[in-house]
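As you look at this complex, bear in mind that one protein chain is not there, while each of the others sits in place.
For chain A:
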Amino acid sequence: MFRNNYDNDAVTFSPQGRIFQVEYAQEAVKQGSVVVGLVNKTHAVLVGLKRNAEELSSYQKKIIEIDSHMAIAIAGLASDARVLSNFMKQQSLGSKMTYGRPIPLDRIVSQIGDRAQTNTQHYGKRPYGVGLLVAGVDEAGPHLFEFQPSGLTHEMVACAIGARSQMARTYLERNLDKFHDCSRDELINHGLRALKESLSQDKELTVDNTSVGVAGLAGEGTKGRFESFKLYEGQETVPLLEALERSEQSGTAEDETMEDS
């Protein structure tokens, strides 16, 4: 029977130039439930679909606040994500402590990228089995980054990772040009719509399984440059889900995809 000889560790290339352990780690990301992130010129939004292991259990957290200006959304092994998020919290706190400034997003993202990369180059280590969307705001404005187990990071305008995330990505690609100038609420709405696209037939968004996180620049006349990160969960998501429903009924935004499906 065929057996892959090149997947015993993360340091050995296959003759085709592939590193199977890294590819398997990327499969773990695809098993996690979907998370969506998107940015406009003032805000960065994360939206996630929470799963419960069984009917009577609680739902697994999908969005983790790192600092008052940023958060991550996770898809894949939640325990690996905890390692990464604890590291990010430390780094972020360190920046606040030594410089008195919120850590720039590209800085912290390249730090976790470097960490993940070393895991793919040392014998006896394994790659992180988690993909992240890192959303937040810094001096240069709102940002969204995608992080992969391979250590690859990209800055994105919009992104979705996790199970069935292709449907969400399709929605994001079709509506890409609407994001930049839309409002905070509209951006959340786009995020929820993208999330909804990727749901399987028998599922729907509820107050229990929906998480929404927003970071962004503070509006005019408010103190401080940044609005502090806000996580909507449970009953707080009610107005957001109602707004989603209203916009679907009135068809205000982008119903091309609705017709498709």
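Quick note on the criterion: contacts are C-beta pairs under 8 Å (C-beta built on N, C-alpha and C of every residue); 3 or more make two chains touch, one makes a residue touch a chain; residues count from 1.
The working rule: contacts and distances are computed from a predicted model.
Engineer: UniProt protein name for the omitted subunit, picking from "fructose-2,6-bisphosphate 2-phosphatase", "Exoribonuclease family protein", "Proteasome subunit beta" or "ubiquitinyl hydrolase 1"?
Structural biologist: Of "fructose-2,6-bisphosphate 2-phosphatase", "Exoribonuclease family protein", "Proteasome subunit beta" or "ubiquitinyl hydrolase 1", the absent chain's UniProt record names it "Proteasome subunit beta".
Engineer: In the complete assembly, which of A:Gln16, A:Thr98, A:Gln201 or A:Gln235 touches the absent chain?
Structural biologist: Among A:Gln16, A:Thr98, A:Gln201 or A:Gln235, only A:Thr98 touches the chain that is not shown.
Engineer: For a quick check of understanding: of A:Asp138, A:Glu197 or A:Glu227, which residue touches the chain that isn't displayed?
Structural biologist: Counting the whole complex, the residue in contact with the absent chain is A:Asp138.
Engineer: Can you say which of A:Lys41, A:Arg107, A:His122 or A:Lys203 touches the chain missing from this structure?
Structural biologist: Going through A:Lys41, A:Arg107, A:His122 or A:Lys203 one by one, A:Arg107 is the residue touching the chain not shown.
Engineer: What does the interface between chain A and the hidden chain look like in terms of residue numbers?
Structural biologist: Residues 97-101, 104, 106-107, 138-140, 225 of chain A touch the chain that is not shown.
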